[in-house]
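Below: the structure, in structure tokens.
Left out: one protein chain. Kept in place: all the others.
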Amino acid sequence: MDILVLQILNSLFYASVLFLLAAGLSLIFGVMGIINMAHGSLYALGAYVTAWVITFAATAVHPAVLFLLLPAGALVVTAAGVVIEPVLLRPLYKRPEEYQLLITFGLLLVLEDVMRFVWGGTPLSASPLMDALGIVHVGEFVYPTYNLLVIAIGVFAALGVWAFVYRTRFGVMLRATSQDRRMASALGMNVGRVYVQAFGLGCFMAGLGGAIVVPSQAAVLGMGVEVLVLAFVVVVIGGLGSLEGALVGALIVSFVRTGVIQFYEELELAVLYLIAAAVLLVRPTGLFGRPQ
Amino acid sequence: MDEQKQVTRRDFLRQLGVTVGAAGLGATGIGATGYLAAPARAAMKPKGNIPSTPIKTGHITFLTGPAELLGGPGLRGHLLAAEEINAQGGILGKRKIETIQADEAAGTDANVKELRRMKLSEKIDLFTGVISSGNTPALGPVAEELKVLTMFNDGCTDFLFDKAVPNPKYVFRVTNIQSADGVTAAVGAAQHWPKARKIASIQPDYSYGRNVHEHFTLALERLTGGIEVVAEAWPKLFTTDFTPHITKLLSAKPDLLVVGLWGGDYVAFYKQALRYGLFDKMKVATTLAFGGVPHAVGKDHPEGVLAGVHANYHFLYPPGDQWPVNKKFVDTYHKRWKEYPSFESDGAYTTLMMYKAAVEKANQLTGGWPDDEAIIAMLEGMGYDSPAGYVYIRPDNHQGYKDAVTGLTKNLPEYDFPVWDPNSIVYIPIRSITAPPNWPKPGQGGNNESTAAADWIKKTWPKAKA
Amino acid sequence: MLEVTQINTFRGPAHILHGLTLSVNEQEVVCLVGRNGAGKTTTIDSIMGLLPLRSGQIVFHGENITGLAAHMRARRGMGYAPEDCGIFPELTVEENLMISRWLANASGRVKEAAFTGSDAQERAFSVFPEVRTLTHREGLHLSGGQKKMVAIARAMTLSPSLLLLDEAFEGLAPAVVTRFIDAVIKIKEMGISILMAESNLANASRIADRLYAIDRGEIIFHGDPKEALKNEEVMKALRG
Partner (left out) sequence: MHDARVVAARILVLVPAGAWVLLAPAALSPYLLIIWCYALIFSIACLGLNLVFGTTGLLSLGHAAYFGAGAYAGAFLYRFADIHSFEVYFLVGILTSTLLAAGIGFLCVRATKIHFAILTLAFGQIFHSLFIDGAIFRLFGPLGWALYLVGEGSMYIPRLTILGIEFEPEEFIPAFYYVIVFAFCASVFLLWRINHSPFGKALRAIRDNQTRAVYIGIPVRQYRWYAFTISGVFLGLAGALYGQLDRQITPEQLDWLFSAELVLATVLGGTRDFIGPVLGAFVFIGLDEIAGRWAIGHNIMMGLLLMLVVFVFPRGLAGTLDLVPGIRKVGLLMKRKWL
């Protein structure tokens, strides 16, 4: 029973991080029609920056202040996104979509090496944050309080993004642009600005995902590519461009992964891909996707 | 407590020649039958004409990625040896060592291509390095075919000489073999926690993890009897989230957990396990906790964990007062790189030094620069006083052997990272835990096990009374 | 208020508009009549800034807007209702209108007139009262006629001085067309000029103050609608 609670918490933790990642990916696709292959690398960048800042500051400041530094990674990634969209992506919107895939794939390769140059091979972690919060007891077991914070951030992010997209002026404009870019601009919307903002928001979520995961794990090279494929699985199951889809997809992937690990570990990856392929075959646009 | 059982286990361990505590060193050694090359010996005068062209060595190791924790120290050990040799004018006073590096993280396929390039295009004289046990079986046959003298300093799978290259000519390996990891951890566990019966295991899901799991459980069953494997977790290599695996292990409530994770994976694992209280709930035996750079594991690491070092070297052991070779190595290494050496540093350093010794010896016999055949003849059966102690290369399988060692973690004030508790160190003569020369290889002579060592243990070790 | 001079426009490699010139004056309804594929939509899109010009010039309220992006033209007072209506399918009608209200307020132009987006919306509702009852429906679930109304109402909510209507009567029942024609006249009386692309000369002649006939990307006739009806060549070109 306690184990069940722990595994559910583990799954929710993983789902929170995956949701942030996949929702950003989905948002960017929904608005701009671009699959951002570099999304996982931006997540890794967020993890590295936060770990680096916190390691640097850990000796100097009080742990409570360290929590204020947690979003550092997300902010740096957002700044990167705001530069990437106009410089690299904007010139390509009129070209066939494989070129957009290629350019973001190129960005992935560059970012992987940049992180290699800057931070080298030694894993970076931000454990002072983890230690500051201690543990809670779950029956005879314990669970790190920080992970509960991550789950809370995930829930908050899901609600926040939902409210943002469905309840604010910017959200309406975002949806309008994603549905009919031409008409949006003919009504006086600065589509270019909406694109930058959407891409920045997507990057922010990726960076935040990396930032919140790093205190409990570590920033290591290759983490971006590994997680990118999982994020694909999530958005494919949920439906590209759909936020509800990203949420449901993240939950499905996390719970299935945990279940497979608990009961039949050899199939960990194959099962996830199989689910994705099965969903695509039955509903080519995913569970919540817009029809093509 | 059944007195009979206790005695049996103790007798068994004594029979294996296991000693405990820092004083145990020195009495071990497997009885050299070959040529003993002591680095302390005064340099011999080279015979004949020696060309002054540099010796080109190729060194593939992990320069990036999570395994850089192992590869970095290895490369630094290699470079230190090269610098020391070059400072004396090079091998035989003439030929300096040049190193061509490549990143093992590029993957097996790229590594094989790179080895071909190094030999065919760069014309290397010696190939060294390689950490992944998935890579040596792929590189071994290629090296034999290219006829390039190869001294792996890790990539220690038994399969290399059991199956992939059963009759090696050009390929050597200086570190210990993999099966010894699982067996060493089992001996250490049997020594420190004789009553553990319910065993759980978390291993990286590839051949190293499979090997550790198999040899650990096999040996522990013989040493203590009546064990039961209650949980197995097989995370993919380079996993970052271990929490579902940790929870699964907790749910099985084992007495003892054996961990074969290494490098960045082990660091991520112990940090997460710590927060789940795993170390309070079970004893933990690892094969590679001290395998990376010593400072990779922080002082938050729990004490009393059996911390393996894989190829049997920890920089504090053998202690400097008993084994000056090590003291000198640690001092120069620390001075050069501002960190303490790992087993990879020792392995890469010793590899180059043994090559040098073999060349010098061959030169004394043949004059001039010896050809590969002559160097190989010298390496086969060579014994060498390395920082880690006495290393012996068995002629039948080109494998380097040294005595195994492990110990329990403890935080000592003089280091910012955990080290071994001096009173807990377990030394095991290597002959006691590996198959003797010419033992049938898997698939031959009635050996249906995965390694020669497993077959040998099954057939010759007595079973402790359960 | 709108002067289009000698514009050349391409769609991909195809040269569509060949030196087209037209103008719209204050408080005037101008119809652009032609067959399918004659270049009507391309003309409207070029004026709105949705297609780049190869050459030529567009002046709006005395300002050269040739190189301006579409959204900047919208903010200078161009309202646009495309042939397919361009209603955002997954937004409610209210949200569709909201966008125009916000942008009308944001453009700054309306503030000078002490006239807000909401005022403009009220004015649109006075022309199409039906739209008021549709506000909670999603664009996806509107009928063709409703879409046309919402599209025009949304364009009016931007508080434009010029409305660009592309095939505003297309697919409507004859009785409804009459209803729309009345609406256009009402809009004109509010002081808004209209440039309308229309393939039906009869409909056009009922409302147009002036008429341009277009064929193969060139203006072949310009003048009074009644004259167009008499002109054999024009009639032949328009019938095909």
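Letters are used for the chains, namely A, B and C, taken in the order the chains are written, and counting of residues starts over at 1 for each.
Definition applied: a contact is a pair of C-beta atoms (placed from the backbone, for glycine too) under 8 Å apart; a residue touches a chain by one contact, two chains touch by 3 or more.
Because the structure is predicted, anything quoted here is derived from the model rather than measured.
Enquirer: Since one chain is left out of the picture, which of the remaining chains does it touch in the full complex?
Expert: A, B
Enquirer: Who touches the missing chain here, A:Leu107, A:Met130, A:Ala184 or A:Val253?
Expert: A:Leu107
Enquirer: Which residue among B:Lys47, B:Lys96, B:Arg116 or B:Lys327 touches the omitted chain?
Expert: B:Arg116
Enquirer: Write down which of A:Ile8, A:Leu88 or A:Leu287 is the residue touching the left-out chain.
Expert: With A:Ile8, A:Leu88 or A:Leu287 as choices, the missing chain is touched by A:Leu88.
Enquirer: In the whole complex, not just what's shown, which of B:Leu16, B:Ala102, B:Val148 or B:Val284 touches the removed chain?
Expert: B:Ala102
Enquirer: Please give every residue of subunit B in contact with the chain that is not shown.
Expert: 63-64, 101-103, 106-110, 112-114, 116-117, 120-121, 134, 137-138, 141-142, 145, 157, 159, 163-164, 205-207, 210-211, 236, 442, 450
Enquirer: Mind pulling the subunit A residues that touch the left-out chain?
Expert: On the side of subunit A, residues 29, 35, 88, 91-92, 95, 97-99, 101-103, 105-110, 112-114, 116-117, 225, 229, 232-233, 236, 240, 266-270, 273-274, 276-277, 280-281, 284-285, 292 touch the unshown chain.
Assume only the chains that are shown with their structure count from here on.
Enquirer: Among line, ring, star, complete and other, which one matches the pattern of chain touches?
Expert: It is a line, because the chains touch in a row without closing up.
Enquirer: Between A-C and A-B, which chain pair is linked by the larger number of C-beta contacts?
Expert: Most C-beta pairs in contact, of the two: A-B.
Enquirer: By C-alpha centroid distance to the whole-protein centroid, which chain wins?
Expert: A
Enquirer: Could you give the separation in Å between the centres of subunit B and subunit C, each centre being the mean of its C-alpha atoms?
Expert: 79
Enquirer: Indicate the whole-number Å distance between the mean C-alpha point of subunit A and the mean C-alpha point of subunit B.
Expert: 39
Enquirer: Of all the residues in subunit B, which ones touch at least 2 other chains?
Expert: Residues of subunit B never touch two or more of the other chains.
Enquirer: Taking the complex as given, what residues does subunit A use to touch subunit B?
Expert: 3, 6-7, 10-11, 13-14, 116, 120-123, 125, 127, 130-131, 135, 141-144, 146-147, 213, 216-218, 220-223, 226, 257-258, 261-262, 265-266, 268-269
Enquirer: Which residues, counting only subunit A, touch subunit C once they are in their complex?
Expert: 169, 172-173, 175-176, 179-180, 182-192, 290
Enquirer: Which of the residues in subunit B come into contact with subunit A in the complex?
Expert: Against subunit A, subunit B makes touches at 62-69, 71-72, 105, 205, 232-234, 236, 238, 240-241, 243-245, 247-248, 250-251, 264, 267-268, 271-272, 275-277, 296, 300.
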